[in-house]
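Only a single protein chain was left out; the remaining protein chains are all shown in position.
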Amino acid sequence: MNHSRRKAIKTGGGVLAMLFAAGVIGPEMALAQGLGESAFSMKTLAEAMRAVGAQSPATSDAIVIKAPSIAENGAVVPVSIESRLPGTESITLLVEKNPTPLVASFGIPAGTEGNISTRVKMGQTSDVYALVKADGKFFMAKQEIKITLGGCGG
Amino acid sequence: MADPMRIRATVRDGVVNVKVLMSHEMETGQRKDAAGKLVPAHYIRSVSATYQGKTVLSAQWGPAIAKNPYLEFSFKGGQKGDKVVVTWEDNKGEKRSDEATIS
Amino acid sequence: MRNLKRAFVSVSVSALVAAGCATVADKTVTQEDLKIIKASFRENGQAKLDRLDQDEAQRLCSNAPPATIAKADAERVEKMNLESIKYPADGRLMGDWQQGERIAQTGVGKQYSDNPATPSGGNCYACHQLSKAEISFGTIGPSLYNYGKLRGTSVEMQRYTYGRIYNPQAYSACSNMPRFGHNGILTEQQLKDVTALLLDPKSPVNQ
Partner (left out) sequence: MVEHKSVAVALVMMASACNAWAQGSAVDEIARYRAQLQDGNPAELWEARGEDLWKQKRGPKNVSLEGCNIGKGAGVVKGAYAELPRYFADADRVMDLETRLVHCMVTLQGFSYADATRRVFGSGSNRSDIEALTAWITAESKGVVMNVRLNHDKEKEAYKLGEKMFFFRGGPHDFACSTCHAESGKRIRLQDLPNLTEKKGAQLGYTTWPAYRVSQGELRTFQWRLNDCFRQQRFPELVFGSEISIALTTFLANNANGAAFNAPAIKR
């Protein structure tokens, strides 16, 4: 499972390189946050955080995670993150117990609000981390989301 | 060719709120089909939004963003009637750009 | 219990009639209706058309609304089902509660989308609260939390519990609960395991 995923990512990289060469995509698009694709294949929360550039970030009350504490289905879990930290440059979302914890990273240019909503997949009950880079430093907040079983034929 | 995105951009008190729905399978590469074969990973890897040529959001995604992705963000300084352009690109190199007029 | 249920249903029936969305016309499924029903389904995998052939309990419990079953019929259904219960030949009624918990969590089995070789689940949590840890439980059936703690594990209670899972309609005609033993949904060992889940003092049900 992990092997084929690695392979898929590698192949993806190849395609990306080709597209670069062909001038189909610009460098800004390919490296939105300057994150290497490998960050998305890290297996632990600590590794994924390091790959993003965060070393033991401090917890901050200025980061608010808005998500239900119980989700009816792990395939779609709504998560909003609001950073009230001045100089917010990026917001990164991680799910600790997913096979690869890094979910998404958003670059926040000046003039864009530190407020992002999206929906993530969660394999099981887990802590969800919001990692914010502001004025060059990393801060974080976390919340547990419980994934429940549902339906009548599963 | 992927389906168009649904983009809603509304301005209030000088802040433009953008809501985007994208049509994409977001295959993780870890799911097996009915025959027990691994379905290859296929997911949107990067998203960017521009307003008057300036990037107002850039994102890098892995396959753990939910199928048919939803994204909401806000930026300052947009005008009614102007356009916001959203572009995504997936791990197979497919790209899609759509625009919405700010209302 | 049943009388209570009947009273409840008759209240909702009058409410329905008052709301004008139900007629008191004949609601018995006729041979003609059965033909239409059979023509509206097709066999798929393990689910053949004979699943539409009702046994007597199913037929008597299909009236609309369900609990209009006559007292004599209810007694018939219960007697018939009570006679069908087969207790294990080895006399042991309690299996492994840990296996029982797995069976209670699993809802697969007997659907045309299921592999017939995979053992069925009991899907107990779909309708019942059982343990404190599992917050995702249904309320179609009563809470069974502390079932064994409240009742003890006497042989009589083991037999009642095993029998109630084997064939709930032996005790309550037209019960919503599947007849897990009678209809071959769970194996004898699985029935023992679920009995243990309910009665074993170590089971999460009794914590």
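We call the chains A, B and C, going by the order they appear; numbering starts again at 1 in every chain.
We adopt the following convention: contacts are C-beta pairs under 8 Å (C-beta built on N, C-alpha and C of every residue); 3 or more make two chains touch, one makes a residue touch a chain.
It should be emphasised that the depicted structure is a prediction, and the values quoted were computed from it without experimental measurement.
The undisplayed chain touches these shown chains across the complete complex, A, B, C.
For the chain left out of this panel, the touching residue among C:Ala126, C:Ile165 or C:Val194 is C:Ala126. Residue B:Ala66 is the one among B:Ala66, B:Val86 or B:Ile102 that touches the chain missing from this view.
Looking at chain A, the residues touching the absent chain are 66-73, 75-78, 80, 117, 119, 148-153.
Residues of chain B in contact with the chain left out of this view: 3-4, 6, 19-21, 23, 25, 66-68, 70, 72.
Although one chain is not drawn, its touching partners on chain C can still be listed: residues 1, 12, 15-16, 19, 21-23, 25, 27-29, 33, 36-37, 39-44, 47-49, 51-54, 57-58, 61-66, 110-113, 125-127, 129, 132, 135-140, 142-143, 145-146, 150-151, 160, 169, 171, 176, 178-179, 183-185.
Here is the rule we use: only the chains that are shown with their structure count from here on.
The geometric centre of chain A is 15 Å away from that of chain B, both derived from CA atoms. Averaged Cα coordinates give chain A a centre that lies 45 Å from the centre of chain C.
Between chain B and chain C, the centres computed from C-alpha atoms are 47 Å apart.
In chain A, no residue reaches two or more other chains under the touch definition.
Taken together, the chain C residues at the contact with chain A in this complex read 105, 107-108, 111, 113, 123, 125-126, 135-136. For chain A in complex with chain B, the residues that touch the partner chain are 1, 4-5, 8-9, 12, 15-16, 18-19, 24-25, 28-30, 32-33, 35, 37, 40, 75-78, 80, 95, 98-100, 102-109, 111-113, 115-122. Per the touch definition, chain B reaches chain A in the complex via residues 15, 26, 28-30, 38, 40-41, 45-48, 54-67, 69-77, 87, 89, 91-93, 95.
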